[in-house]
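Every protein chain but one is kept in place in this view of the complex.
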Amino acid sequence: MNKVKILFFATIKDRAGQKSLELDIPSQTTVLALKEKLGVEFPNLKDSLKSVLISINQEYSFDDAVIPQGAEIALFPPVSGG
Amino acid sequence: MNKVKILFFATIKDRAGQKSLELDIPSQTTVLALKEKLGVEFPNLKDSLKSVLISINQEYSFDDAVIPQGAEIALFPPVSGG
Amino acid sequence: MQHFPTIFSITESEIDLNDLLAKITLPSAGAAAIFTGMVRGVTARDNPHETKYLEYEAYIPMAEAKMRQVADEIRERWSVVEGIAIVQRIGKLYPQTPTVLIACTAAHRDTGVFEAARYGIDRLKEIVPVWKKEVGPNGEEWIEGAHIPKAGE
Partner (left out) sequence: MQHFPTIFSITESEIDLNDLLAKITLPSAGAAAIFTGMVRGVTARDNPHETKYLEYEAYIPMAEAKMRQVADEIRERWSVVEGIAIVQRIGKLYPQTPTVLIACTAAHRDTGVFEAARYGIDRLKEIVPVWKKEVGPNGEEWIEGAHIPKAGE
């Protein structure tokens, strides 16, 4: 198993109703599989997950990526700083 | 006659050896005629006068212009601010 | 190039332009191009509206890493750029307050230093994980960006 930290920001945080969580996921879980799992756990997130941005260890990541051990994963909408 | 004020800046001031002077010139004197007069009065200025910039009452002026009554005239090299 | 100063930070404090400019001005610098963004209280374009304040949030460690990447991208494209400062202020920010700054210094102004600063703010708004919620007379709304980063961005 792989214990990962998940962070939510902006609209994703509001819809999830929390800022972060820790999760045990199987080794070799992909980003896509994690998103599906989160869609089940947080039904409010379901619509957002199609267009959400994902980072793993503070680099942008994508559906095919395999989540490394102990990763810090963040989910957020397209950025709007400035 | 026309009493005018003449100001010198930068290299022109250094070569003239003074910052300003007042001068009585005939009515209808042109910029070109004034430059010739100054070339006689300030021999060190002679070479500079070919490329000097001239302003009358704080607007750029040129050889053909007739100097108005009581004008403030300035002579200076191309500007180098910034 | 290692001696050229690069400043990047997410801060809750006022953005001090004088201080940041001094920090990126080497003895060889003769020109600085600086961009600042401010909170608009009144917006006329697109969807005209008023803003009471913006509330900024950042994923701080990633935001600072991506600011460093923006600086690296600037140096790759404009090797003449000397100092770079990139600062994003977060928290609750009211109209007329500077929220973001990008500053680049170079020996001369005709070296691309303006384009470098412009590139910097454009990239910040694409890849640096910061979000703002707009609070106006009719309630609040998260502003969403438009850029979808590609692999390696």
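First chain written, first letter: the chains are A, B and C, and each begins at residue 1.
Criterion: contacts are C-beta pairs under 8 Å (C-beta built on N, C-alpha and C of every residue); 3 or more make two chains touch, one makes a residue touch a chain.
None of these values were measured; they are calculated from a predicted model.
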| item | value |
| --- | --- |
| Left-out chain, listing which of the shown chains it touches | B, C |
| Hidden-chain contact residue, picked from the options B:Leu7, B:Leu32 or B:Val66 | B:Leu7 |
| Touch criterion as defined above, residue of C:Asn18, C:Asn47 or C:Asn138 at the omitted chain | C:Asn18 |
| Interface with the undisplayed chain - residues on chain C | 16-18, 21-22, 25-45, 95-96, 98, 105, 107-109, 114, 117-118, 121 |
| Chain B residues touching the omitted chain (full complex) | 7, 9-11, 14, 51, 53, 55, 58-60, 62, 74, 76-82 |
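In this section, only the chains that are shown with their structure count from here on.
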| item | value |
| --- | --- |
| Distance from the mean Cα position of chain B to that of chain A, given in whole angstrom | 74 |
| Whole-Å gap separating chain B and chain C, where each centre is the average of the chain's CA atoms | 49 |
| Chain C, residues touching no fewer than two other chains | none |
| Where chain B touches two or more other chains at once, by residue number | none |
